[in-house]
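All protein chains but one are shown in place.
Naming follows writing order (A, B and C), and every chain is counted from residue 1.
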Amino acid sequence: MRHLWLIPALPFAGFLLNGIFGRRASKAVVNAIAVGSVALSFLWVVKTLLSLGGMETPHAERYFTWIESGILNVGFELAVDRLTAVMLLVVTGVGLLIHIYSTGYMAHEGGYYRFFAYMNLFMFFMLILVMANNYLLMFVGWEGVGLCSYLLIGFFFLRRSASTAANKAFIVNRIGDFGFALAMFLMVVQFGTLDFAGIYPAAAEMPAEQTAGILTAIALLLFVGATGKSAQLPLYVWLPDAMEGPTPVSALIHAATMVTAGVYMVARSSALFLQAPLAMDVVAIVGLLTAVMAATIGLTQFDIKKVFAYSTVSQLGYMVLAVGVGAFGAGIFHLMTHAFFKALLFLGAGSVIHALSGEQDLRAMGGLRKKIPLTFATLLCAAVAIAGVPPFSGFFSKDEILLAAHHHAPWMYWVGVITAAMTAFYVFRAIFMAFFGDSRGHHHPHESPPSMILPLAVLALLSLAGGFIPVPRFLEPLFPAEGAHHDFALVAVSVGAGLLGIGLAWLFYVSKPGLADSAAARLGALYRLVYNKYFVDEIYDATVVRPLIGGSRAVLWRGVDAGVIDGAVNGIAQRSRDLGILLRMFQSGNIRSYAAWVLLGSVFVLAVLGVMGGLR
Amino acid sequence: MEGAPLSWYLILSAILFALGVAGFLFRRNIITVFMCIELMLNAVNLSFIAFSHKLNQVDGHIYAFFVMVVAAAEAAVGLAIILTVFKNRASLAIDDVSSMKY
Amino acid sequence: MNVVNVLLILPAAGFLAVLLLPRSRPDAAKIAALAVSLAVFLLSLSIAAPVHGDGAELKFVTDVQWIASPDIRYHVGVDGLSVWLVILTALLTPICVLISWRYIERRVKEFYAFLLLLEVGLIGVFVAWDLFLFYVFWELSLVPMYFLIGIWGHERRIYAAVKFFLFTMAGSVLMLAAIIYLYLRAGTFDYVVLQEQMASGQLMLTTGEQLLLFLAFFLAFAIKVPLFPLHTWLPDAHVEAPSAGSVMLASVMLKMGTYGLLRFCLPMFPNAARQCAPWIIVLAIIGIIYGALVSLVQPNMKKLVAYSSVSHLGFVVLGIFTFNEIALDGAVYQMLNHGISTGALFMLVGFLYERRHSLEIADYGGVATPAPNLAAAFLITTLASIGLPLLNNFVGEFLVLQGAALVNFRWAVFAAIGVILSACYMLWMYQRAFFGETPEEVRSHVYDLRAREWAAILPLIALMLWMGIGTGAFLPPIQALNRTVLEQTKSNAEFLVKETPPRPPLRTENGAGAGRGLLNAR
Partner (left out) sequence: MDVPLFLIFAAIAVACGVNVVVQRHPITSAISLIGVMGSLAALYLLLGGEFIAAVQVVVYAGAIMVLFVFVIMLLNAGAEGRSGRSWPVRLLGIPFLVLLLGLLSFVVQAYAPKTDRVVFGAFTSGGPRDIGKLLFTEYLLPFELTSVLILIAIAGAVVLARKEID
């Protein structure tokens, strides 16, 4: 026993303490509990991993039986292998940094204790998700992080937009979870268990003619879950709205950790996916499409957090593409580097917003380079990393993915390269609009406190150097490399695309500031289409939400319920009533009428009994 | 020894009963109606006694006796009710007493 | 003395005692009712441990003659199915006393008396093993509920009470006819004897008989559940009922229906049950989706929760009629879960009503600001209700859906849509009631939870967590019983429906054993 349970239990204890006693505690105590629990968890992760050594085989611990019924036996079982190890370090490490950052960022907000309680709860569920040793427990974490996402997006619950965004996030995720749940049901039908250790060998040994149907179905349903959680087409719509939450939340949940759960899950289920090539193709294509589409939307947004949100969707598309083409190691690698630079981007953006007292519109920024230089420097690190400039972290991971895509299908590579150019463009567009040129706002920016700058610095370092962590090689025992060899030309093209994007951004927003507007005007309809996010929300609203609500109200409730069913019941009642009214005429209250009826009756009885022979 | 046939007694009973019913149906005065009920009871009593004779059992007399007791009780209560009704409505017309319907 | 008898006598005595209290001292009635119901609850806990060992066996049996001719017996006992329902009833009654403390202002003494009488009826239904006795308790529980709705309800209470009464009566009369018919065939009302006769082949019902009897029983239970399309009495009854009435109605009375299905319909008429199962499952699934969709558009909180009950109970019926062990376990578990989470929801809505005197969602908004604890309790209950893992409903829904998937995957797909929708309507209501700016009327009227309200809601929240995580404390007796029931559905008639066992797990030697290898697929 290595007491793996301590890893999630520590943040959970923090959640309980802060949730129950936090309101009466001072901020310092709340900070100590919240940050301390995550820090201890991080340390425990490090200690555990060090003591586990090479982790050639997974280390699993079973604590108690959760659900036992019929053939089903689901244990509360945690496990660590190399994949989990990477995730654990990312989650607790980045989580710790963001917790520290939050103590500064949230210092002036109400509901301080509530925020940290939710954050700790999120850490708990995220750790359960990555450490679970069966699908049901993973589902616990899966839904749990969704819950925390809901709570944290709706943290500023006085704002209607925030609570609406929270609902949207939860419900859209629920649709994904629907797929996940169905996949679980199918797994039990097929394998009779939900344990990873039971399913994967069985799946690997299944003869090919059997796998086509059932395993493809399982894999696709799992992927439906992933599209919800990892914001892929067509369920990505909740993520941009999720920026209503506080910025550290966007960084932790909606950039670094939770949204990558889908990628983790697909990688974890690689044994299933590899048996279902059709599903793999679907995954890859969905990832690629998401990457392109989100990147185009990112080109046009003016809210700094929205830009990064679409960037997140796009980068998640990359990761999904990676796992879709079989480069699971590359996907996880990009997951990690993305956690570094995207968390940094969000935290930096948070620092900018903090400095400007809540301003998020890029058009109201500008010229901040001099006023908040530390923030600028760290953001720049993140930007070069995401743009894929060598030798920074994004370069390595993105390159792995693009090479794998090329190996799988060259056209995917080219689409990926175009997306890379767009990525570089919109990130640097945001940087240039915020930090270069003249100030367009009336704010008096001030640099953020050290508690915010320190995490930025650490993340900047990781963004710059994180590419040298050999994640794919570390994961090779789990995911053997698919023979993708480094081709210098391909690398050069993708780097060139990134640089081109940066250059264009410089041209449009620094050297010739008017060019962007005129380009937008010239593109007209296309620009409006992209600017309005392809009207996807509106389409969903018109095709799904409104018919559902309107139909429920008009047809089901007022129609079927009140009309048909109650109508039928009331109809019976009305007929009885009519009959009663008819019969009531006999009940005149006139006693002699009654006597007459009695007379009638007695004559009848006499006739029947006496004359017809009843007496015999 | 020649006596009247039993059926005569029974038919007399039937006639008296029918007369009672007729009075009940066609008379309007509540007291008369009440008296017609007594007439019907008497008609029934006659049948009881006649059958008792025929069967050579005394039980029929007992029943007739009970009928009389009930008639006495009924007369006491019924007449008290008539008094009340008359006091409340100043009328003895039976058709006026019809509000106890439904 | 047999505890189960005490569980029936004590509240009955409490009912009489409360009635005899002077009208001028309403507090005495409250305290007496609380004391009696608490005592009943504590006593009821003592039946858990013995039954836990073997849920299939009937424990705490008392079997004496009640009426000589016809032979009607006072035959009571508990097994794995009834034990939790009895405890649930005993738990909720004191809680209902607590939540009515201030809610009920008129005819206080009668209210608590009826509440105790209701407890007698409900516990009686779950422990009766004589069909006639069962019917007596079944109807006995109807009367106090009728008065609870009719006297202490809201504006349209008479309409709702009459509708409730008529719907239920319509079904139960048929059930009575079926019970009498069974008596004429078997010469006994005793359920144990009946089962023995059926198992030994002494009592053979023809297919037609079985079908008709099944339908007579089924209709009574389906109305009570309520199964679509027999559900329209439920929203009206809930909306008009006082808070405690709603809680008892949703938490326990609806379970009388599902309990009856599982206790009587399946073991006695397995042939007919299997014959009708596909149709019933279709109705259940329609109910799941339909209830959820109609909930979505309700402007009234209680109506919303009531329609959500239709949806949740659909899962239970689905689970019962899949004839699969996992689904049956889930169905019974879901019965308890629904009792706790929906009961808690009605309580919380009642708390809101006590403050703002409105059930319309539109009259609320921003409640989380003046009443954060209330909002937190409501949120946990909401999350339990929408089936969040680690809370109770998840386990039940998962098992039902899993069991259904093992039999027919399509059922699981359609039923799972209800899970998505449940998140939509509950969270939407929560958002509109609790989030946003606080209007002045809400700010001035709504205060946070009081100690008495904490005392009422905390046990339920604790149970939601416990039942969500520690299923081992609750499931074993249920499983033992369900196995017996499944056996019984095979014992007395040949199969009409081909049995669909789960495919054997494709485990191999090296992959077997939990937790040894994580990803040794490659």
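By definition in this document, a residue touches a chain if its C-beta (ideal position, glycine included) is under 8 Å from a C-beta of that chain, and two chains touch if they have at least 3 such contacts.
Every value quoted in this text rests on a predicted model; they were computed, and no experiment measured them.
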Wait, the hidden chain, what does it touch out of the ones we have here? A, B
It is residues of chain B that touch the chain not shown, namely 1-12, 14-23, 25-29, 31-32, 34-36, 38-39, 42, 45-46, 49-50, 52-54, 56, 58-59, 61-62, 64-66, 68-77, 79-84, 86-87, 92-93, 95
Touching the absent chain: which residues on chain A qualify? 588, 590, 592-593, 595-597, 599-600, 602-603, 606-607, 610-611, 615
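We adopt the following convention: only the chains that are shown with their structure count from here on.
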Averaging over Cα atoms per chain, report the distance between chain A and chain C in Å. 35
Rounded to the nearest Å, the gap separating the Cα centres of chain B and chain C is 60
Complex contacts: residues of chain B adjacent to chain A: 21, 24-25, 33, 94-95, 97-102
Residues of chain A defined as touching chain B within the complex: 584, 587-592, 595-596, 599
So, in the complex, the side of chain C touching chain A is made of residues 167, 229, 231-232, 290, 293-294, 296-298, 324-326, 329-330, 366, 368-369, 372, 383, 388-390, 394-395, 398-399, 401-403, 405-406, 409, 412-413, 416-417, 419-420, 423-424, 427-428, 431, 434-437, 469, 471-472, 475, 479, 502-508, 510-522
